[in-house]
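A short write-up of the structure that comes next.
With one protein chain withheld, the remaining protein chains of the complex are depicted in position.
Should a chain be cited, it is by its letter among A, B, C, D and E, assigned in written order, with residues numbered from 1 in that chain.
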């Protein structure tokens, strides 16, 4: 079985950011495993400014971790 | 008696993420030890978008700690 | 007089987690020193999903500090 | 195709701050890709004090990452 | 004129925690300089569970900084 998270290392900052988004979503799935309920909730937060900002905060927290893991991609400079 | 948290070291990032989820749940149990009340509260947050995002934020904070503890699993690259 | 916080060093990760819970509670006591009022507020947050998640977030922030202080208990591996 | 995030390295702290603002906005776009809906939500948060503070918190989290990536621009002293 | 914050170094973890509480309060004073208004707001948050938890979160964030500044008071072990 392949892992959904084999590594925190990414080739570029942009891929690191995408990984941060993924990391923020997996916890939601783990807490609410029912895809139908999640689909029902989606418009509730995707059209709510405060919820979107909160999502962005979670991504920022994960991005800090991914960036540190990649030594801030300094080697690719 | 075995500890629920013998170590922060995990074999893979994915296991580290699962540990972060566990770490986020234990504080809830410590604050509300009554399992019946927790069960009653579960639908309240598992079907509420803002609560799910907040849960995801707690997981992100713990994941940062677990990832640092594991030196971001760089050795397993 | 003994200190309520003589050190951040703990023997195990589990004890570090318990210290993080303690650290999160002391700030509440410092802000609301009246034990009767705190007792009255307890059901308000212990039976409220969002408040429990918020408590868990504070614990996560303190646990990051305690874990770093203990070098993530790597020596006990 | 050019990346929207080729590097976390910036010439100055001010540019680093601007990058942090950008990083905070991209997660919102990723969660709500519809520009019309985002435009409709804009007044909702741009004229709401709590939302503006929440935005500022996300920027602060990203700025911490960008500042660390740039070793706090100490070399430019 | 003496500074309200001459140093982040404290003799003990407990004093570091007290400094974190102080750091969390000064920003409130800077944003609302009117002492009468702050006094009026005090019962509003000191008797509100969610506000007390939020205060505790700010203290946790500052405590992380003070603890790092003091190298987690490891030398005093």
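Everything below uses one rule, namely that contacts are C-beta pairs under 8 Å (C-beta built on N, C-alpha and C of every residue); 3 or more make two chains touch, one makes a residue touch a chain.
The structure displayed is predicted, hence computed values, not measured ones.
Although it is left out of the displayed model, the omitted chain contacts the following shown chains in the full complex: D, E. Interface with the hidden chain, as seen from chain E, comprises residues 3-9, 23-28, 30-32, 37, 41-42, 44-45, 48, 50-51, 54-55, 57-58, 61-62, 64-65, 68-69. Interface residues of chain D with the unshown chain, by the touch rule above, are 12-14, 17, 21, 45-50, 52-57, 59-61, 63-64, 67-68, 72-74, 76-77.
By definition in this document, only the chains that are shown with their structure count from here on.
These two copies of the sequence, chain C and chain D, are related by a rotation of 180 degrees on CA atoms, to the nearest 5.
In chain C, the positions touching at least two other chains are 45, 48, 50, 54-55, 57, 61, 64, 68.
Contacting chain pairs in the structure are A-B, A-D, B-C, C-E.
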